[in-house]
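What follows is chain A.
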Amino acid sequence: MFETLTFRHGVHPPELKQLTAHLKIRRLPYPAEVVLPLSQHAGTPAKPIVRAGDRVERGDLIAEPDGWVSSPVHASASGTIMELGLSPHPDGTFKPALRLAVEPFSGQIPRPRLVPDWRGLDRAGLLAAVQQAGVVGLGGAAFPTHVKLKPPPDKPISMILVNGCECEPYLTTDHRSMVEYPGRVHLGIRIMMRILGVSKAVIGVERNKPDAIDALARTRPDDLDVTVLPLTVKYPQGAEKMLIEAVTGREVPSGKLPMDVGVVVQNAASVATIAEVFETGLPLVERIVTVTGLGVRKPANLIVPVGTRLGDLLEACGGLTDDAREIVFGGPMMGAAQANLDTPLTKGTTGVIVLAARECKPQASYPCIRCGHCLDACPVFLNPQQLGTLAAAGRYDEMAATYHLNDCMLCGCCSYVCPSNIPLSQQFAAAKAALRQRKPAA
Partner candidate 1 sequence: MSPRQPAPPSTEFTKGLWRENPVLVQLLGLCPALAVTNSVANSLVMSAAVLFVLVGSSLLVSTIKRIVPSDVRISSYILIIATFVTMADMILEAYVPVVHKELGAFVALIVVNCIILGRQEAFASRNPVGRSLLDALGMSAGFAMTMLLMGTVREVLGSGTFLGVSVFGPRYEPWVVMILPPGGFLTLGVLLLLFSWYTRRGDARARAASSGGADVEEAA
Partner candidate 2 sequence: MTHGTPSAPPARPSASSQRLIATLGGFGALAGLLIVSVFVATSPRIRANKAAALAAAVQEVLAAPDRYDTLYVTGTTLSPTLPAGADADTAEAVYLGWRGGAPAGYAILAAGPGFQDTIRLLFGYDPASSQLLGMRVLDSKETPGLGDKIFKDAGFVEQFARVRAPLVPVRDGQGDGLPNELVMITGATISSRAVVQAINTTLERIGPIIAAHVPREPQP
Partner candidate 3 sequence: MTDPRLLVTASPHLRSRDSTPTIMWSVVGSLVPIVVFAGYAFGPSALLVILASVAGAVGAEAAWGRTGVVGDGSAVITGLLLGLCLPAGLPLWMAALGGAFGIGFGKTIFGGLGQNVFNPALLGRAFLQAAFPVALTTWPAVDGVSWWSLRGDNFALPLMSSQVDAVTTATPLGLMKFERIATPVRDLALGTTAGSLGETSALLILVCGGYLAVKNYLNWRIPVSILLTVAALSGVFHAIDAARYPTPQFMLFSGGLMLGAVYMATDMVTSPVTNRGSWIFGAGVGALVVLIRLWGGLAEGVMYAILIMNALVPFINRATQPRVFGTGPEKVSA
């Protein structure tokens, strides 16, 4: 089994996790204000149900889901709603958000049991509770979890796959969750098994987290068919298609979802969160975030109220160093740079990385030398070389029609290896955006 469980291609960036891998998760003190965007998940934005001046307790519903593929927003602190306005959003735009002034000396005690006990619920009840608790995927895409847990009847699910890879450098969110809350992971699996009617689960963890593998194996309940599977350390081992390939040996067909091969993939922290909301009765109002990088003075793993502004978070971590230069939400391979310290953290923010100037010297770009390294890196076997040349010529339609642009998951492996420093994945993101903008018009 040695070094066999993995996918083909991919890259080996430096892991850089030592800054926070050993740090216990701490709780961030409440900031004076939190900003809660209505759109923190994939799907339709939530509809606000409060008005300026309303007083809310921590965990109160303040915006309700608008349809099935949508998720509610809950107050992440007790306090007063200031306004519904535009706020900077992690995606770089301004989006509607509720601003909430946190009550300074509140004990932040939520109302009791906003989420019912799971033991008394049937499948439908559990599913409804998951949606009402605002649970979304914490692995980055923030896809509403209840949608994934209710596959159409013609797609039987045979396995739950818990994604504990955390293959992005720097991040230790899932790692620490698995080490410190292994019981929650197992409980989450138990609840998901009940919802999906599945009896088999696999937890895939990269070999560089032996303590997490150990903790999960130690706490594994005897009555569940759960396997903890150590995987090769390689980026992007955590991408769901790659994970499924590594664990089951099957390829998710192009354009299809994991459920098409009978698998539901859920991030380890998401699974723990499912358990947590039922355990505590408190909806999803906070999450674990790794704050790290050479540009922040005190790297940490923190429990952060959703909606905390970036500036407040950094201040709590000792502030920026003098040579801090770039701030990224998410991992360094796929994460998005932030321009505005007023941007709030959302449910989908897995980490905050502050890069120092010496780490992000802009490197000169050279013409493509057709070395083919990008083809050898791309985990979905695209031809980034050709895609890049077409993108530079603006031939987006050809990229999609002939060269499978839509299969690109923007993992960035191609850009990572390119010796000529061609911003390949950025070109692909731009091409996809252009095609998306053009589609509805046509």
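Everything below uses one rule, namely that a residue touches a chain if its C-beta (ideal position, glycine included) is under 8 Å from a C-beta of that chain, and two chains touch if they have at least 3 such contacts; residues count from 1.
Candidates were picked such that all candidates are chains of the complex that A comes from, given by their letters.
These numbers were taken from a predicted model, which means no experiment stands behind them.
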| item | value |
| --- | --- |
| From 1, 2 or 3, the one in contact with chain A within this complex | 3 |
| Residue ranges of chain A touching candidate 3 (in the complex, touch as defined) | 8-9, 11, 13-14, 169, 241, 251-256, 311, 314-315, 319-320, 324-328, 330, 332-339, 341, 353, 355, 359-360, 362-364, 366-373, 375-376, 379-383, 385-386, 403-404, 407, 410, 412, 415-421, 423, 425-426, 429 |
